[in-house]
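A protein chain is absent from this complex, but the other protein chains hold their places.
This part shows chain A:
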Amino acid sequence: MLRFLFDQDTWQEVFDSLSKNKLRSILTMVGVWWGILLLIGLLGSARGLENSFNRLFGSFATNSVFVWGQSTGIPFKGFQEGRRVKLSLSDAKKIEENVDGIEFVLPRSQQSTVITRNFLSGSFQMAGDYPLLDNLQKKNLIHGRFINQNDIKDRKKIAVISEEAYKQLFEIDEDPIGKYIDVNGIVFKVVGMFEVGNVNMGPSTDVHIPFTTFQQIYNRGDEIGWMMITGKPEYNIKQIEEDSKLLLKNLNHIHPDDTRAFGSFNLGKEFSKLTGFLTGMQFLTWFVGIATLIAGVFAIGNILLITVKERTKEIGLRRALGATPFEIKRQIVVEAVFITLVAGLFGIISGGWILIALDHFVGQGEDAAIVNASVSIAVVFAALLILVILGTLIGLIPATKATSIKPIEALREE
């Protein structure tokens, strides 16, 4: 068999019969080519979308839940309903110590405020933050740095501002680093500037200052605005949310069944909806791709069947001249596999071009819908292999049909 495959005559025969029947060869190839092209195009686009989602959410610790205090809904232990619930630093600490699977608990406080600089001013959301925030919601810093541990310890009056705030408070092309801004009469030094991403989790913030500084200037003491609880990747964030809320209710004398006392936004839950959507899309892609491939293979089988019908007489003659049924079958199968393979390779190449084109037209820039649309080479070759195997099997049908006709009947056919 191997000798047969490396024999020049074999390929001469294949080449002859394919090139002398150009139309049907091309038609067959179009079927397979289209199948592979679609598979690669679809898989590549799906991967590109996934990459784009990952880029959007990659800078967030997605296994997180935000919790803030509201007012109670059920009277409890002598407290009336409607009491304001205020979270404190010690609540955050207790959660970190007592709830299973906690990665971080990050307290934050936020306040709307007016900031002025020389003759420019604007109203901004200002938050007191720990350096850890940069780990959980990656800040895309254009200039300078984020808040560090020294700022927290010394309650420094420094600020990290957004690009939007910069545009309102500074002249064009002015370097903001080391300049001062005025927050309610207190002067802060700008140490960093960040760009606002496409996706924001939780309330957006224009100006970040050290958490300790914030608590001091607004006289908040222990009280915090909300907390961001991040679970370890292997823990279920919904369970963490429930455990944390229960603990908080216990600490703050709130009825265990009170659902109004705490507000929360479960990022993990929302995110899993998205990833579920992505998984669904991937499944759909594979389904459509494989269905198309199978359709392509059937196209090969169909056209080969017609071909064999067309060539009944030739096959009969070859058998009269001494071709064994095996030789006839082998020839037809080799033709089938060869067509499939060549068309498949063309499909891979043009599929690659489509991905390049996708990348060129919609894959550039920050907010591209499709990022790095690509297909792993292993998948491509697996698809090609499946195609070849199916091509062989489907080629056997016309080949068997061809050899089941007696040569004499084949020769008689006009």
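Keep this in mind: contacts are C-beta pairs under 8 Å (C-beta built on N, C-alpha and C of every residue); 3 or more make two chains touch, one makes a residue touch a chain; residues count from 1.
Everything that follows uses one rule, which is that contacts and distances are computed from a predicted model.
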* Asked: Which choice in "ABC transporter ATP-binding protein", "Universal stress protein UspA", "Predicted Zn-dependent peptidase" or "Inner-membrane translocator" gives the name that UniProt lists for the one chain left out?
  -> "ABC transporter ATP-binding protein"
* Among A:Arg24, A:Lys238, A:Lys313 or A:Lys401, the residue in touch with the chain that has been omitted -> A:Lys313
* Among A:Ser71, A:Ser90, A:Ser123 or A:Thr324, which one is in touch with the chain left out? -> A:Thr324
* Structure fact -> Given A:Asp9, A:Glu174 or A:Glu234, the correct residue touching the omitted chain is A:Asp9
* Kindly note down the residues of chain A that lie in touch with the hidden chain. => 8-9, 12-13, 16-17, 20-21, 313-314, 317-327, 403, 406-408, 411, 414
